[in-house]
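The structure appears right after this line, and notes come after that.
Missing here is one protein chain; the remaining ones are kept as they sit in the complex.
Each chain carries a letter (A and B) given by its place in the written order, and its residues are counted from 1.
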Amino acid sequence: MTTLRPDPLTTSTFRERARAQLAKPFLREAVPKATDHAVAALRTRFADHDYEALRELGRAIRAEAIADLDRHLADLEQALVANGVRVHHAADAGAARDLIRGIVRDAGGRTVVKVKSMATEEIDLNPALAADGVRVVETDLGEYVVQLDGDRPSHIIAPIIHKTRGEVRESLSRAVGRELPDDAAALTGVARAQLRDAFMEADVGISGANFGVADTGTICLVTNEGNGRMCTSLPRVHIALMGVERVVPRMTDLAVLLPLLTGAGTGQLVTSYVNLLSGPRRPGEPDGPEEMHVVLLDNGRRALRGTPYEEVLHCIRCGACQNVCPVYRQVGGHAYGWVYGGPIGAVLTPLFRGQRDGGELSQATSLCGACDDVCPVKIPLHDLLLSLRRDRAAAGVAPRGERIAARLWSWAWAHPATYRLSVRLARAASLPARHPAVARRLPLAGRWAAGRTLPRPARRPYHRRLR
Amino acid sequence: MTAAPDPALLARIAPTELRPGEDPVTRFVREARLVQTAVEVTTRDRLAAAVTEALRAEGARRVAVAADLAPLRYEMAARLREAGIEAVRYEDVAPDRDAVRDLDATVTGCMAAVAATGSIVTGGAAGRGGALVAPVHVCVVERSRLFDGLLALLRALPDLGAASAIALQTGPSRTADIEKTLILGMHGPKAVHVVVVVDAPATPAP
Partner (left out) sequence: MATEPVLFPTCLGDIVMPEAVRHAVVTLRACGVAPRPVRNATCCGQPGYNAGHHDEARRVARRTLRVLDRTDGDVIVPAGSCAAMMRLHWRELFAGTRDERAAVRVGRRVRELSTVLADRVDVVAARGLAWPGRAGYHDSCHMLRELRIAVEPRALLGHVRDLELVPLSSSERCCGFGGTFSVRYPEVSVAMADSKLDDARQAGVDVLVSADPGCLMQLGGRATRRGDGPRVVHLATLLWEAGLR
């Protein structure tokens, strides 16, 4: 895959990126606060309802959609076309970029307004359009700030979870060329005015898709700010980029999936705007785009069917697994180095980017399983992570030191005699290692001792008491 | 192969459905207020007054009224004039982006509403932008169009008439992107007033 922006995944390790994030005091305060808030909201939302039963229904719907993906996609395409939508197929990120660039070019598009979309992040769309001389404006407040800063979103649904109000103030002040007050309402107002201009000028609106409804030919787009509605109402052309896995068989399936998506994501009963888009403006309607395009993005998705990882295609991108993840809580989304952070990112990145580039991320979790318990469609993330780790070891892309350590451990601990010998050796080595300066230099123990007292093997391990 | 969701099951487990025996209007009012929608339940004879009052309360001077409220538009004309409010037809201003920009408020009907979620459903003849582009949105909801829950609405969509785009709108536009501070009115309206029209004498909202 070619990326037009620097690719942290190939130029740094998770440890390096995580360290950089751990050094940001605001992030350390803001991420736990925001994610705890979301988790508490989810609990409150479902306190009087049967979340377990609802997510079981959600799982079944997603499983049905993915099990017969091609048929549902064919149905979706047929229904979309019947609604006057032009449907395109993109095998990979490059194809998707080219398709969208072509549609924008044909539309004579000079200004594009965008609704927050992880799929467009995945294909790195904005730099490609910019290279064509098209002005691209992200209209979700968080994404707008991310764009002003040349940054990346760090959470699936809360893109600037990592930024302070002060940082946002600086970015927006720079954008408008005057000092703005340090006040969230005022800053929001300024962004609104800026973005309103963009909406009015835009020729093309680009969105992702939360769901593609096969039986009615409808793209479902969920937002709180109303920018989804704006981007799909005012510009002459609307393009929706949809990962092929987002298809659902029936409109009524949304009665299950919407409360799961918004409940798990933000704890809301329903977001402020749920847009159901079934084609361009029709006769008798006062507004709406003249053209609607749907680009169906594969980019490695279909290939996951029939593999142990098929269930990752059930994901509805709610961000709940990020909110409960104790690792994400500490390091935020950027540490993961690609588009998707947190547990879902630790699974998707190795799958989409390959073991060589992305394999490390399957290790970037303590395997606590909190993500499994919260996922609204019951994706077994914990098992998928274990599988990925196993694949990584089998593919031989694990660092040499790790492979040697695993072999040594296996050799020594497979027999009681060598096990006991290793314990005695460790005990002997632990004497000088009591000195932190020494401990820090030890190969594996040193990494432990950097922040923790090294446990000292007992003088009489339990097995010696059994003689 | 699973079937479409079972309404009885969903009503038991989903927060977006009405509980058995629950009064739809009461639930609608409660949920809408929870998400910062101003709600009033009124009778038809008081409708024009209620809408005018909502506009006056927001200080709106220039408002557009959508086509789905065509008769009401003329019933209200006198009152609006009296209140110093200039009313235009939304379909007249919709193509003119500058005119849209100058609107203080829009008044629309809606295709439907959902009791369990406090949502209104807009689109179709009222347009996509009608409920969106001005800082204030006043929406008239007919009691007969109030669906119990999300599933009932989605099942009924094909009968609501063809529309290229509909939106389930729940409360004003909002964002919490900056340090989780809730701000209303990000891109859409910062104030939403819903007037529910019941034919029987209204029970006063709690």
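Please note the rule applied: a contact is a pair of C-beta atoms (placed from the backbone, for glycine too) under 8 Å apart; a residue touches a chain by one contact, two chains touch by 3 or more.
Quick caveat, the model's predicted, so the values are computed rather than measured.
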If you put the missing chain back into the full complex, which of the shown chains would it touch? A
Who touches the missing chain here, A:N83, A:T139 or A:T365? A:T365
Who touches the missing chain here, A:T44, A:Q78, A:T307 or A:T453? A:T453
I need the residue numbers on chain A that touch the omitted chain, in ascending order. 14-15, 18-19, 22, 28, 32, 326-327, 329-331, 362-370, 372-373, 386, 388-394, 398, 402-403, 406-407, 409-411, 413-416, 419, 423, 426, 444, 447-448, 450-458, 460-463, 465-466
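Criterion: only the chains that are shown with their structure count from here on.
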Indicate the whole-number Å distance between the mean C-alpha point of chain A and the mean C-alpha point of chain B. 33
Chain B to chain A touching residues, read off their complex: 1-2, 4-5, 9-10, 12-17, 31, 35, 66-67, 90-91, 94-95, 97, 101, 116-119, 124-130, 132-133, 149-151, 154-155, 157-158, 162-181, 183, 185-189
Give every residue of chain A touching chain B within the complex, in rising order. 30, 33-34, 37, 45-46, 48-50, 53-54, 57, 60-61, 64, 83-84, 139-142, 145, 158-160, 163-165, 168, 184-185, 187-188, 191-192, 195-196, 199-200, 216, 224-227, 229-230, 232-234, 250-256, 258-259, 263, 268-282, 284-288
